[in-house]
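Heads up: the structure comes next, in C-alpha cells.
One chain of protein is taken out of this complex; the other chains stay put.
Labels for the chains are A, B, C, D and E, by order of writing; each one numbers its residues from 1.
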Amino acid sequence: MSSFVQWLTESMFLWKALIIIVIFAITLGIAAYSTWAERKVAAYIQDRRGPNRAGWGGLLQPLADAGKMFFKEDFIPAQADKWLFILGPCLSMFTALMSSAVVPFGNSFIIGGKEVFVQAIEINIGILYVFGVVSLGVYGVMIGGWASNNKFSLLGAIRAASQNISYELAMGMSIIAILMMSGTLSVREIVLQQHGGNWNIFYQPLGFLIFTVCAFAECNRTPFDLPECETELVGGYHTEYSSMKLGFYLFAEYINMFASSAVTACLFFGGYNYPGMDFVETQLISALGANVGHNVATLIGIGSMFTKILFGIFFFMWVRWTVPRFRYDQLMNLGWKGLIPLAVANLVITAGAILSGYKLVGIWAGLGLMIVLISVGWSLRPKKKNAIMGA
Amino acid sequence: MQNILSLPPIWYTFAILSVLTLFGALGTIMSKNPVHSVIYLIVTFFSISAHYILLNAQFLAAVNIIVYAGAIMVLFLFVIMFLNMKQESDEMKNNKLITTAVITALLLGGILIIFLRRAEKQKVDVTSFSSQTGMVEVLGKSLYGEYLLPFELVSVLFLVAMAGAVMLAKREAGERHF
Amino acid sequence: MSNQIKTIEAPEGFEGSGFFATSFEKVIGIARSKSLWPLPFATSCCGIEFMATMGAHYDISRFGSERPSFSPRQADLLMVMGTIAKKMAPVVKQVYLQMAEPRWVIAVGACASSGGVFDTYSVLQGIDRVIPVDVYVPGCPPRPEQILDGLMQIQELAVNESLRRRNTSEYQALLESYNIQ
Amino acid sequence: MQLTNRAKKTDKSELSLFERSYLPSLATGLGITIKHFFQKKPTIEYPEQKRYLGPVFRGHHILKRDEEGRERCTACGLCAVACPAEAISMVAQERVKGEEHLYREEKYAAVYEINMLRCIFCGLCEEACPKQAVYLRHDKFVPVFTDRSDVIYGKDQLVEDMNQRYQRDAWTKEDAMKLWK
Amino acid sequence: MEDLLIPKNTSDALALNRPIVEDTEFTTLNLGPTHPATHGIFQNILKMDGEKIVSGEQTIGYIHRAFEKIAERRPFYQITTLTDRMNYCSSPINNMGWHMTVEKLLGVTVPKRAQYIRVIMMELARIADHIICNSILGVDTGAYSGFLYVFQEREKIYEIYEEVCGARLTTNMGRIGGMERDLSPTAIAKIKDLIYNSLPKVLAEFEKLFNRNRIFVDRIVNVGPITAERALEYGFTGPNLRAAGVDYDVRVMEPYSSYEDFEFDIPVGHNGDTYDRFMVRNQEMWESIKIIRQALENLPEGPYYANENHYYLPPKHDVYKNMEALIYHFKIVMGEIDAPAGEIYHAVEGGNGELGFYLVSDGGRAPYRLHFRRPSFIYYQAYPEMCKGVSISDAIVIMSSLNVIAGELDA
C-alpha cells in the first residue's frame, strides 16, 4: 500500500490527472461548440443567419441539442445486433477522445517548484500513438454500420473502412517525411524544434497538403464524407441511430476535427510556438518574476495553440461548405494513385534535401523539379484534336 | 495473501492485462458471431500491446496496434461484412473438421511446451540493462545493421505477396473497379 | 384530435411530480423546441417552398431546425409536404412508425392537410386519416412564413408537453385510434 | 441531327493540368464562399420582421362590407362555382324588412363557409365576385391550425370588422393600373 | 395488401411497398420512395453488385393526382390550377401553354403586348426551373452552398411573380385571352434589376464554382450518357435531348407567343452525359436572360388582353354597372364559353421539354378529354438504361440531372 501512495504522490499523478481532466473538458467543450460553429459558419457562408433563437446568437444551441437527444426515445432496431449496436458509438467517441492525449497544448507551468507540462501524457512515440488511435477510429463506424442491419448503413460502413485504410497510408508517409526531418517520434520534441518561426510547413508544403487531405478523409468530412452522405446513403452508418447514440457519432466527428487540427498545428504550424515568443517571455519574466512570468508566457502559448486549432476547425468547415464530394472510385484513385505516389515523392525529395545539407532550398527545388517533370510528361502525352472532357 | 496489497502497482496491471488477454483470446474462439470474434481479437491485441508497454517496448506496442488492430482486423471485419451472416453455416460443426483442429492444436501446444522447457530463464542484469532496448532508435539500428539481410528479404517477400494479391483481385478488363 | 395530445399543465411547483420534475420538464421541453430536426417528407410543390424556407431569405436554421434528417429515426418532426396519394399513404405511416419519440407531425399545405384541390379517387383526403397530425398549415403551397408559423406552433407544443409524452394515456389513446402499436 | 441553324455547342474542353490538380477550383471556391461569409445577409427575421407581400398577394379571405357597414355579398354563388377546390359553400337567404342596415342586397348569405385547408388561394373567387364582396387580403395569411375542426371559417371569421377595416390601394385591377400612371 | 407493405427487415426500412426479393448474388437496394435524393417521390428498385447497379426498375405513381380526370370536370379557366401543380418548378409555362391551347381552339389572337409579357414570364419560369435542377445537382454531389446562392435569385423571381399575379409558386398566372393584369412599373423594375444586375452576377459565380471544378466535373462527366438516336427513341425532349446533341426546341421549330421575334441560340451538348445536361441548362439560362432583355426592350404598348367579352372577364366596373357585362361575367365564370368542338394538340417548350396539351372538346364547358404530354413522364423511362453499370452515386446524379418532377411524372 505504502509504495502505491508514494508512487501516487511522487509521480505528480494528481497534477497530471487535473490536466487530463482540463484537456478533456476543453476538448468536449470545443467539440460541442463546433456543432454550433458548424451551423453558424454554414449559415454565414450561405448568406443565412444560422441558429439565433436558442440563447444569444444561438449559443445555447448545443445544450438544446444535447437536451433533446438525451430524452429522445432510444431505439434499437429489432434486427440489429444489440451489443454491437451500442458498442459502435461508444468506440467512436472513445477513440476520438483518446487521440488528443499526446498533444502538447502548451509549454509548462511551474507550480511549487515543479514543472508541469501542459500535455496529458508525454510518450516518446507520440506520433505513432496518434496514428494508432486514428487507425482505430474506423471501428466505431464499421461496427455501428454493420450492427444496424440496414443496407444503407452497411454501405456506409464499408465505404468508411476502405476509405480510412487507404488514406492512412498516405497520411503515414507524409508524417514520415516530418519524422525524417525532426528525427524524433515525440510530438513535444517536434514542437520544440519548430521554435522561433521555424515551422515545418515551410519545409513540408507538399507533406502538409497530403496530410490535410488525409485528415479530411479520416474525419469523414466533405469532400470525403461518403460514409454518411445524405443524398446517397440517407445517413450512412448512422441511419438507424437515434437519441444520444447518434449524438455520440456526430460528436465524435467534431472531436476528431479538433484532434486533427491540434495534430496539424503541432506538426506543421509550430504548436504553441508563435513568432517572437522568446521576447515576450523575457519581458514577462522581467516584469512578473521568473515563475509567474513563465506561467503567463505559457498561457499565451496555449492561446496561440488554440488559435491555430480553431482556425483549423474553421478551415474544415469552410471547405465542407465549398466543395462537392468525390465518388467512391475517384476517392480510391485519389488516395492510391494520387496521394501515395506524391507522398513517396515527397519522401524522396525530403531525403535528398536532408542529405544535401540544404534542407529548405533542397526541398523547394525538389518540389519545383517534380512539378516541371509532371508538366512535361503531361504535355507530351498523346493528344486528340478538339478533345472533350472524359472522351 | 496479505502481501498482495504490498505488491507494486505494476503487478496489478500485469495481472489485469493477463486476464484480459486470456478473456479476449477465449472469446475469439468461443463466440459464434464472427464479428464478435474479431472484436474479441482486437481486445486481445490491445492487452498484448499493453504488455509490450510494460516491457518498455513502446514502439512494438504502437506498431502492434496500428498494423494488427488498425489495419488487418479492419480488413477482416471488412470481408466479414461482405458475407451474408444471416444464414447459419453448418460447416463448422463437421466432425472431421473438429478432429483435425484438435490434433493441430495439440501438436502446436506440444511444440510450444517443448521449446519453453528448453528456453533458459534469463535474469535481468540491472547494471548492464539498457533502458533504451525496445526503443525506436535501438530497434532501428539493430534492424538496419545486424539484421539487414533478413529484413530486406522479408520486404521482398511482402512485395511479392502484394503483387500476387493484386493479380488475384484483378477483374477482367473493361470492368470498373468498385 | 390533436388537441388531445396536449396535457394540461400542472400548476407549477408542489403538485404531482414535484417542483424539480416540472421545471426539469420545462427545460427539456425548451431544449426540444429549439432543436427540432425535421424530416422533410416532400412530395410536390410544397417541397419547393420548403427549399425556400431553408434558403437564405427565410432560413429555418434560425430556429435550430436546419438539419434535415432524412432518416426517420433521427427526426423529431415529420413535415409532410405535398400530395399524399393512396399509394403513398402506407409509406407515410411506415415512416411515422419508424420515428423515435417524441415525434410531431406537420401537414404542410392543402394537399397534405385535406387533399386540397385534388378531391380525386387517387388522393388521400388528408394525412390525418393515417397518422395523427399536430399542426396543419393552410396554403397551396403555404408561404415560407406560414411554414415557419407551423414550426413555431410545434415549438409551442413541445415546450408544453410532458417529458414522457408517449406514456400519457391521451397519447396512447390517440395512437390506438390510428391502430399504432 | 441538325434541325435549326441556331445550335451552339457548349464548352466541354478538357481540363488543363493545373485545373486537374484540384487546387485552382478549390481556391476560387474558397474565395467565393469566404466572400459570402462577410456579405450582408438577406435573411428576414420572420416573426419579428415581416415582408411586404406585394399589392396583389392572395392571402386570408375577407367578406367586405360597404361604407355603411352592410355586407356586400348577395350569395350569388359565383365564387363557389369558380372555386376549383370546392372549398366555398353558402346558404342564401332573402333579406327581410329591418335588415337593410345589415345587408346591401336583397339576398344575402346566411351561411358562408370556406374550408381553409381545401382552399388553394388561386384568387378565382375574388375575380368571380360581381359584388366586390370577397377579397383575398394582401397583408395577412391564414394562421396555422392545430385541430381539423377549426378549419372551416364561417362568417364570424370572414366578414370584415368595421373597426379594423381592410385597406388596399386598389380594389380592381383597372384601379390599380390607374395608380401606376 | 397490408402484409405486402410490411418490409421483411429493417434494412429495407425505407422501401416499403414491395416484398423484398432477395437475390443470392445481388443485393436489392430500394432508392425511394422517401430517399432524400428522389426530389419528389418515386421508387427505384436497384439490383446491386457491391456498389454497382446491375439493373433497375422504377415504380411511380406515388403522387398520382388524376389531373386528366379532374380536367374533364372543370371549366377551361380552372384548369390552370392543375397545370400550376404539374411542373411546379415552372408553373407559368404550363399555365400559358394551356391558355394558348384554349386560345387556339377558340381562334383568338392575343395582342402583342400580352405575348411579350408571356414570353418574359415563361423565360423567368425556365430560369427558375433550371436553377432548381442545376443547383440540386450541386446538392446531390455534396456542394450545398451554390444551391443557396442561386436560390436567392429564385426568390427574386418569386417576388416578381408575386407582383404580377399574387402568388409565389402555383401562380395561376395569365387568363384565356391574355394576362390577368398588366406588368406594373414595380414588376418591370424588379425584372430589370434581376436580369441586368443580380442574376448574371450570381450565375457567373455559380459557373465559376462548378463548371471547371475537377471534383464536380469528375462526378458528372461521362455519367449516364445517352446517344441522340436512343434519346429520340425514348422520347427525350428539352434540355435532356439537346444535351445529346439534337437542337430540337419547340420555341424555334413551332414558334408560339411571338418567339420568332427573338434572337437566341439553342445550346447543345456533346454526348448527352450529365455534364452536358448541366451545361445545356446553364447556357439556357443565359439565353433566357437574352430573350427577356429583348422582350423588355421591345415591349409593345397596347392592351394586355384580347378584347373579346366571350371568354375574357369584362372590367369589374362594367360588371357592377352594366347589365351586358354582368351577363358575360356570369357566363364566363360558369364556364359557358362557346368552345367549338374539335381536337387540338399544342406544345410549348416547358422546363423539361415539349409540354403538349392534347385537348378534345365536345363544345361543353369542360374539355371532353385533356391529355398532357408530360416530358418527365416520358423520358424517365430511360433511367434504368442510363444507370446500368454505374455506382449508386452516379445513379443519383443522373436522376437529379434528368430533373424528373414528380408532379409532372405522376400527373
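Rule of thumb we're sticking to: contacts are C-beta pairs under 8 Å (C-beta built on N, C-alpha and C of every residue); 3 or more make two chains touch, one makes a residue touch a chain.
To be clear about the criterion, contacts and distances are computed from a predicted model.
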item	value
The complex's invisible chain, by UniProt name, from "Protocatechuate 3,4-dioxygenase", "NADH-quinone oxidoreductase subunit C", "Acyl-CoA dehydrogenase FadE" or "Putative membrane-bound hydrogenase subunit mbhJ"	"NADH-quinone oxidoreductase subunit C"
In the full complex, displayed partners of the excluded chain	C, D, E
Identified contact with the non-displayed chain, of E:216, E:248, E:286 or E:328	E:248
Touch with the omitted chain, as defined above, among D:42, D:77 or D:130	D:77
Chain D residues touching the omitted chain (full complex)	1, 3, 77, 80-81, 86, 88-90, 113, 115, 118, 152
Interface residues of chain E (partner: the chain not displayed)	1, 60-61, 64, 66, 68-70, 72-73, 104-105, 232-235, 246, 248, 253-254, 342-345, 347, 354, 356, 358, 360, 369, 371, 373, 377-382, 410-411
Chain not shown, touching residues in chain C	86-87, 114-115, 119-123, 125, 129
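FYI, only the chains that are shown with their structure count from here on.
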item	value
Chains contacting each of chain D and chain E, listed by label	A, C
Chain A and chain C: spacing of chain centres that average the CA atoms, whole Å	38
Distance from chain D to chain C - Cα centre to Cα centre, in angstrom	25
Shared-contact residues (touching 2 or more other chains) in chain B	176, 178
Residues of chain E touching at least two other chains	13, 35-36, 51, 81-82, 84, 145, 148-149, 152, 155, 170, 209, 213, 215-217, 270, 275, 391
Contact footprint of chain D on chain A as seen in their complex	41, 44-49, 318-319, 321-323, 374-375, 378-379, 387-389
Residue ranges of chain E touching chain D (in the complex, touch as defined)	74, 77-78, 80-82, 84, 145, 149, 152, 155, 159, 162-167, 170, 172, 180-182, 184-185, 205, 208-209, 211-217, 228, 232, 245-249, 252-253, 264-270, 275-276, 279-280, 282-283, 313, 315-317, 319-320, 326, 329-330, 333-335
Interfacial residue positions of chain A with respect to chain B in the complex	1-4, 7, 81, 84, 87, 123-125, 128-129, 131-132, 134-136, 138-139, 142-143, 146-147, 154, 157-158, 161-162, 164-165, 168, 185, 328-329, 332
